[in-house]
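Our next item is chain A:
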Amino acid sequence: MNPATLYPLAGAFLFATGVYGLLARKHLLHKVISGNFLGSGVFLVLIGLAGRSSAESPDPVPQAMVLTGIVVTVALTALALALIKRYHTATGLTTFDPVDEEQL
Partner candidate 1 sequence: MTVWLPVLLPAIGGVLTFAMGESRSRSRVAINLGAAAASVAVVIGLTVDAYAGRVATSTVAMLPGIGLTLSSDLLGLLFAAVATVLWGVTLVYAFGYMSHAEDRARFFGFFALCIASANGVALADDLVSFFLFYEVLSLATYPLVVHSGTGEALAAGRRYLYYALGGGSALLVGVVWLTVLAGPVSFAPGGAIAHVAAQAWELRAIFGLLVAGLGVKAALVPLHRWLPGAMVAPAPVSALLHAVAVVKAGAFGMVRLVNEVYGPELATSLGVAAPLAALAAATILFGSVVALRQDDIKARLAYSTVAQLSYITLGVALCSPLAAAGAVAHLAHHAVMKITMFFTAGSLAETHHVKRVSALDGVGRLMPITMASFTVAALGLAGIPPLAGFFSKWLLGIGAVEGGQAWAALLYVTSGALAVGYMAPIVLRAVRPSASERVEGPESDLVLLWPIVAVALLTVLFGVLAGVPGSPVEWAARAVAPSFVGWTP
Partner candidate 2 sequence: MSLLEHLPVLAIVVPLAGAAMAFVTGPRRSALECAATSVLTLVPVLLLAARVLDSGPQRYAVGGWGGPLGIVLLADGTAALFLVLIGIVGMAVTVYAAGYFPTPDEEHPGPGHGLFWTLWLFMWASLNALVLTADVFNVYVCLELVGLSAVALVTLTEGAEALRAGMRYLFASILGAMTYLLGVSLLYASTGLLDMEMLSSALKTPSVASSTGLALMIAALLLKTALVPMHFWLPTAHAAAPSPVSAALSALVVKGSFFVVLRLMLDVMPPGHLGGADTLLGVFGAAAIVWGSVQALVQTRLKLLVAYSTVAQVGYLFLVFPLAGAGGAVLSSAFLGTGVHALSHGLAKASMFLAAGVVLKRFGHDRIADLAGVARRAPVLAATFALAGVTMMGLPPSGGFAAKWLIAGASITSGDWWWAAVVVAGGLLAAAYMFRLLATFMASPGDAPEPAAPLRVVRTEWVPLALATASFLLVFAVPVVTQLAEAGSVLARVGGVAP
């Protein structure tokens, strides 16, 4: 087990956690955080796999992809939070379904 596989495997685990959270968790903020798990998972996979390069430094292309990905994730998170806030203002809810609201 070397870093080149450890990071991607950790990333895979993060990603799977994110998938579970996005599908299973009801609270909207949980969903947003799960979405960020997805992002972090993918970025770990990318960075880890970039480290397999034998050159003096890791492959820069995946690193650039991660940087772009981070900005995109920030943008998505911002919109998601704004939507949740607006939704909460309009309905007082923090979940899609009022039934789930009571269970939380």
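These made the cut because all candidates are chains of the complex that A comes from, given by their letters.
Simple rule for what comes next: contacts are C-beta pairs under 8 Å (C-beta built on N, C-alpha and C of every residue); 3 or more make two chains touch, one makes a residue touch a chain; residues count from 1.
Nothing here was measured: the structure is a model prediction, and the numbers come from that model.
Only one of 1 or 2 makes contact with chain A in this complex, and that is candidate 2.
On chain A, the positions that touch candidate 2 within their shared complex are 15, 18-19, 22, 28, 31, 35, 38-39, 41-42, 45-46, 49, 52, 61-62, 65, 68-69, 72, 75-76, 79-80, 83-84, 86-87, 90-91, 93, 96.
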